[in-house]
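This is the structure I want to talk about, given as structure tokens.
Only a single protein chain was left out; the remaining protein chains are all shown in position.
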Amino acid sequence: MSEDTVSLVLFSGTDDKLEAAAVLATGAAVMGRKVNVFLQYWALDSFRADRIHKDHGVSAEAGPEGAELVARQATQHWSETLAQAKELGGVGIHACALSMEMFGITKDDLDPLVDDVEGVAAFWAEADGPVVFI
Amino acid sequence: MSEDTVSLVLFSGTDDKLEAAAVLATGAAVMGRKVNVFLQYWALDSFRADRIHKDHGVSAEAGPEGAELVARQATQHWSETLAQAKELGGVGIHACALSMEMFGITKDDLDPLVDDVEGVAAFWAEADGPVVFI
Partner (left out) sequence: MSEDTVSLVLFSGTDDKLEAAAVLATGAAVMGRKVNVFLQYWALDSFRADRIHKDHGVSAEAGPEGAELVARQATQHWSETLAQAKELGGVGIHACALSMEMFGITKDDLDPLVDDVEGVAAFWAEADGPVVFI
């Protein structure tokens, strides 16, 4: 097994992709990998403190049937899955500075799950393993 | 050239993305890389035995013109491309246990291209190279 850091770039803010991301992050953390999550664009928007528990929809391809399926099976919200992954240790969640600017928001607007704001160079400095764009 | 395993997480179930995935898997196998495919969400749905050869649409951005283009150029179905990649050896296709649960299906509901069902920890245990989320 590799010891490299797993870097997850979250771009999409729909609940199906964020659920998939939370499951992958947790699995990697369980297997002892360091995990760096970098929040961009619509994913960052979904981590706002006042929106994180709202309905973020699903991918366009899922349709209403898929949306219902995702809603029905979710035994816990993806933010709770991520919170548990963080408790395992080695999981950091960073907001992309450029995307923060685009939305005109500050760290205080984000859910406390987010550790800090960082630039894309800082992201790459830690990306010594797979980089997964979701 | 790297000798690391190429891990492909297939999330999207549209024909354009599955075609792209099949081409990337084949190219990696041709170059002697081990390839692990992990089927989640809408991609898993497209690998059901009774649906794999149906029309799965294309990405929302493609539009009707794009859909026609994809249909017209496909000299062979992405499932055949994947079957050929498997014949090269070193290509495994695994269904995500959590997504199986979401759809309420069992291994028997899937096309024989799928080797088995595994959890996300088993996926990460083999992911010692790039992880490509499609």
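Going in written order, the chains are labelled A and B, and every chain counts its residues from 1.
The rule is short, and it goes like this: contacts are C-beta pairs under 8 Å (C-beta built on N, C-alpha and C of every residue); 3 or more make two chains touch, one makes a residue touch a chain.
What you see is a predicted model, and the numbers here were worked out from it, not measured in a lab.
Trainee: If I consider the whole complex, including the chain that's not displayed, which of B:E61, B:E87 or B:D108 touches that chain?
Mentor: For the chain that is not drawn, the touching residue is B:E61.
Trainee: Specify the residue from the set A:E3, A:D55, A:E68 or A:E101 that touches the hidden chain.
Mentor: A:E101
Trainee: Touching residues of chain A against the unshown chain: what are they?
Mentor: Those residues of chain A that touch the unshown chain are 4, 7, 9, 11-14, 40-42, 57, 59-60, 98, 101-103, 119-121, 123-125, 127-133.
Trainee: Please output the residues of chain B touching the missing chain, sorted low to high.
Mentor: 1-2, 6, 16-17, 20, 23-24, 26-28, 30-31, 33, 59-62, 66, 69-70, 73, 130-134
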